[in-house]
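With one protein chain removed, the remaining protein chains of the complex are shown where they sit.
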Amino acid sequence: MSSSATGWINWLVSPGIFTYSFMQNAWLSGTIIAIVCGVAGFFTMLRGSAFAAHALPKIGFAGAAGAVWLSVNPLWGLSVFAVGGALGIGWLGKGARRDVIIGLILAFGLGTGALFLSFNNEYAAGAIALLFGQIVGVSTGEVIDTAVLAALCLALLVVLYRPLLFASVAPDNAEARGVSLRSIDIWFLVVIGIATAVTVPIVGALLSFSLLVGPAAAASYLTHRPSHAMMLSVAIALLSLWIGVALAYDTGWPVGFFVATLVVIAYAVARITAQWRVSRLSRVAPAE
Amino acid sequence: MNRILSFVFAPGFFSNEQVVNALWLGGVIAVVAGAVGVFTVLRGQSFAGHAMSDMGAAGAAGSLLAGGTAVTGFLSFSVIAGALVDLLGVRPRDRDVATGLVLTAVLGLGSLFLFFDTRVVGAPEMILFGSIFDSEPSLTPILSGLALLMLVLMLILYRPLVFSSLSAETAGARGVPVRLIGFIYMLLLAVSVGETALIVGSLLSTALLIGPASTALRLTSRIGRAIPLAALIGLLCTWLGILLAYDSYYWPPAGRGWPVSFFITGLVLALYLASRMWPQGAPTRALAD
Partner (left out) sequence: MTSQTFSTSPVLTVSHVGMKFLNRSVLEDIELTIGAGEFIGLIGPNGAGKSTLLRILLGLQKPTRGTVEILGSPVRRGNRYIGYVPQKIHLDPATPLSGRDLAGLGLDGHRYGIAFFNRKRHAQIDEALEMVDARHLADAPVGRLSGGEQQRLLIAQALLTHPQILLLDEPLSNLDIKSAREVVRLVARIQREHGVTVILVAHDMNPLIDVMDRIIYLAQGRAAIGPVDVVVQSDVLSTLYGYPVEVIRTRNRILVVGGQDSGIEDFSVTGGEHCHGTEVLST
């Protein structure tokens, strides 16, 4: 029994997983990413911005494909397109249905991505890798970039915290108290854009949104204090990412697949736990 | 005159079988997507529509991996996804998160399939970005028949569908089976998205679904007029896109043509942006909420 457990652990923590420098980069930037996504995800869930969180990585992917074609660092293309897409959604979103705007910008972004991919003379493995994500996605130099962008993201969230919470929960009241819904909205989209740019190289453009949607949604079933929910969301994101990176190292499969699967499991567990708790409470105290 | 014509329609445009097939199929899906899209926009289900195309892609990737065809994967997965999304939530914000999570689960698996498909060079691009010029000619009658079936179904359901899309509560109060209509509509959307995704690529089918529809709804507030208008706009964008893609064969930088999807999405977005300049005859509050 215990020998099979150690066997599993030995398999999970296979040789080199902590010692290779690319793995150290992956652990480091993975940790940073999970913290940013856990916190930003709290507001993504609160505002119902899952579509934006899903669209921006793919728009960023188009930028990365362009960067590969122009032989610049894909992280730059990724950041410029993700943040540009966020601004475009915020700017055009006025007086129109938000989901329509997101869909249109997403489609055009991907059309541009297809164009850039077709410009690449050989099979653009670098760009395609960004779709799926890879543990070797971040070089030592890029860990610094990731850290700086993540710090910027968190700083923005700290500054925006109260008006963002207010505008997300009770937009009409917030507006009446002088909060500009529009600028809050645009700033928040920029936050998602930056979070996207740092997440995509490791988790991949297809699934990086799962880190923004899943952990926070799971946490919201387990607590009703914002601070606890954020911490829980970060914890779930960290766990999913760490295990995901380890499994990706062991199997050679894409990180995104593992992260998405773990996040969905966390959500299901949280939801079932909450339901079970509610039904048990109502049995114990039927009056309240 | 001839010079201009042959400049616009590069030599061989109409005699090329692949091109003619592409024009026909592209036209068919554009018309259906435009019509279905009007309801997608009205019901605020763009995310669901987009998610279905992604899930269809997951299905196609899995199907290719198992030695099947892309078309079965696309259609079966997007229909299953449509049913799931419909079951999951009614209120917009619940639906948003729920859609996101279903998408996470299915796309997680799909990305794994796609990843294995990368061993077949070009398979992911084919699934994601489409292959309008290389679609199986034998599929054309099947896809066209399916499209016709959907248009007929929409015609039959037209009034209750409009009613329940505009105001579900009132429609329910007047005895319209809102849930059932919603479910049938979801399946319509799924088949339409599946077809579109198969032909122009899963990542881009969203453009044809919501672009022409939202443009049309900017130009008229009458649904009866918006539907044919959306179909027309979709048709125009698709044909023009195909034409440009054909013409671009000798364009720089690579000299092997620019992708159709770039032109179509670009045209769709451009038309939508142009329509926003249009003076709004009717308040679009119902759309802005």
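So that you can tell them apart, the chains are marked A and B in the order they are listed, and the count of residues begins at 1 in each.
Here is the rule we use: a contact is a pair of C-beta atoms (placed from the backbone, for glycine too) under 8 Å apart; a residue touches a chain by one contact, two chains touch by 3 or more.
Every value quoted in this text rests on a predicted model; they were computed, and no experiment measured them.
Peer 1: With the missing chain put back, one of A:179, A:213 or A:262 would touch it. Which one?
Peer 2: From the options A:179, A:213 or A:262, the contact with the absent chain belongs to A:179.
Peer 1: In the complete assembly, which of A:68, A:149 or A:229 touches the absent chain?
Peer 2: In the complete complex, the chain left out is touched by residue A:229.
Peer 1: Please pick, from B:35, B:217 or B:271, the residue that touches the omitted chain in the full complex.
Peer 2: B:217
Peer 1: Please identify, in ascending order, the residues of subunit A that touch the omitted chain?
Peer 2: Contact residues on subunit A toward the absent chain are 42, 46, 158-163, 165-166, 169-170, 172-179, 217, 219-221, 223-226, 228-229, 274.
In the analysis below, only the chains that are shown with their structure count from here on.
Peer 1: Spell out the part of subunit B that touches subunit A in their complex, as residue ranges.
Peer 2: So the residues of subunit B touching subunit A come out as 41, 44-47, 49-51, 92-93, 96-97, 99-101, 103-105, 107-112, 114-115, 118, 121-122, 124-125, 128-129, 201, 203-204, 206-207, 209-211, 214, 253-254, 256-259, 261-266, 268-269, 272-273, 276, 284, 287-288.
Peer 1: So in the complex, which bits of subunit A are touching subunit B?
Peer 2: It comes out as residues 45, 48-51, 53-54, 58, 92, 95-97, 99-100, 102-108, 110-115, 117-119, 121, 123, 128, 131-132, 204, 206-207, 209-210, 213-214, 217, 253-254, 256-257, 259-261, 263-264, 267.
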